[in-house]
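Worksheet: the structure to be examined is printed underneath.
The complex is shown incomplete by one protein chain, all other protein chains being positioned as in the whole.
And now, subunit A:
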Amino acid sequence: MARKNRNPVGKNVDPEAQKKKTRTLTLKSSDGQEFSISESAAVLSIAIENMVEDDCAGGVIPLPLVDGGTLARVITYLNKHAEDGASDEEKRKFDEEFVSGMEMGVLFDVVLAANYLDIRGLLREVRRRIADRMKNKSVEWVRKTFHIESDFTPEEEEQMKKEFAWAWEGVDSDVDD
């Protein structure tokens, strides 16, 4: 199906925009929970916007890849960003607080949901937060925190360290917490 021309997100000035504020959509999570959200907030997700435009929504939009807990968080984010009169500074502050308390597992859920729903701002924020937690951490820390099994033999690992000696010289050992 051919895509219609889209307005840049959040910059609608046409009378359509007013309608979007009052119209509500229902989003359904993988575990069957339903959430109401204004259309103007929902279409900050490019994926939802496409579903609405292609009119395959039919009232309830099923999101089979997002569970209820994660969807509730995502909706909090969308509502804030669609809020009238919220200044950029306020939104920045909100974003900061929104991700700062999240555990790593929650961050992964949110990053996947944001990726699937195509919400650029949220995606950037969560990726940055995950990266911040990884900064200056040892390989062992990364494996432990992210639940990754090493599939290298100790010999292979030694070999790689030799091969990439230039990446292991001159810097203090990593700081783990």
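One rule holds for everything that comes next: a residue touches a chain if its C-beta (ideal position, glycine included) is under 8 Å from a C-beta of that chain, and two chains touch if they have at least 3 such contacts; residues count from 1.
Just so we're on the same page, contacts and distances are computed from a predicted model.
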> Name the absent chain by its UniProt protein name; which of "Ras-related protein Rab-21", "F-box/FBD/LRR-repeat protein", "AP complex subunit sigma" or "Protein MAK10 homolog" is it?
Replying inline: "F-box/FBD/LRR-repeat protein"
>> Given that one chain is not shown, which residue among A:K19, A:R92 or A:K161 touches it?
In response: A:K161
> Footprint of the hidden chain on subunit A, which residues?
Replying inline: 30, 65-67, 70, 105, 108-109, 111-113, 115, 123, 127-128, 130-132, 134-137, 139, 142-143, 146-152, 157, 160-161, 164, 166-172, 174
